[in-house]
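With one protein chain withheld, the remaining protein chains of the complex are depicted in position.
Then we have chain A:
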């Protein structure tokens, strides 16, 4: 966290490169909050490349997992069409959590946390599959899932930003309440979706690639653009990195926080449609522990839990890694207990590597450079 604050950057030259006059106050706030000054330092050595380096580490992990798969099941991996199908299956399995994780990444970068995502998915899914909603057809179901997700997200945001509740508490309360409401609406029953269009979302393929994967890709691209190429994204980083500085820079921190939770809720609404399509049904207990999957994926993807840093690509890789591990254990017929232990180990390892190796490496490089020049 210390490296995030503008004062604690010993390895950086004292004179920050001159910024062009900021168009938006968030620009400066983001720049100072991230201490991500490009220019003098090379891309690779500077913090700007840190996210990319971390993502390369995640890619390497992914490659290792695939190699383990090839070594343990050469019979399956010898078949090219199986490998292609399996890759798509991994992406399909990652798609629902992936969409949730994109929203979660924004919330965490903005300095918050959303523990209610699994419950929102369940509530939106249940709401969309009640007999009353199903009578409005696929459009009505999708509309109600998105609206419910967005509405719950807005309530979360209001509680956190204007109600001044700690995000952990506000979203924990929402997690319990939303699951309760979902159980109430569904009367604890599994609600089967009879809508062929909705159910078809999970089995439709375009150009040989499942529709679910396209949805995931669309959400990831939209998230990436929003975070990296818009004022909204810069404000998010600023608000999470140093809310006080962001406020002084003229950002309406409360309103922005509200937007972040609403965004997360909307992502949950999209995920609810996808999950309902996959299971051809919805129930109050569905999307169990997705909040932990999403947080874990964002964390191993390099998102800082205290806010101010994170990448969409990293989060996506995190989700895909978890999905690949699940697949690896499935094709080897190993128990899920062992799988959970490995997942836990990977989370710890990923955070440890980020904490120790990258930071000391960049500091070392920075110091080295300072003495040689």
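Definition applied: contacts are C-beta pairs under 8 Å (C-beta built on N, C-alpha and C of every residue); 3 or more make two chains touch, one makes a residue touch a chain; residues count from 1.
Basically, contacts and distances are computed from a predicted model.
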| item | value |
| --- | --- |
| Options "NADH-quinone oxidoreductase subunit H", "Cbb3-type cytochrome c oxidase subunit", "Biopolymer transport protein ExbD" or "Substrate-binding domain-containing protein": UniProt name of the undisplayed chain | "Substrate-binding domain-containing protein" |
| Touch criterion as defined above, residue of A:175, A:287 or A:300 at the omitted chain | A:287 |
| Given A:177, A:217, A:305 or A:351, the one touching the chain that is not displayed | A:177 |
| Selected residue (touches chain absent from view) among A:203, A:230 or A:306 | A:203 |
| Residue ranges of chain A at the interface with the undisplayed chain | 76, 79, 82, 85-86, 89, 92-93, 127, 130-133, 144, 148, 151, 155, 158-159, 162-164, 177, 179, 181, 183-192, 199, 202-203, 275, 278-288, 326-327, 330-333, 335-337 |
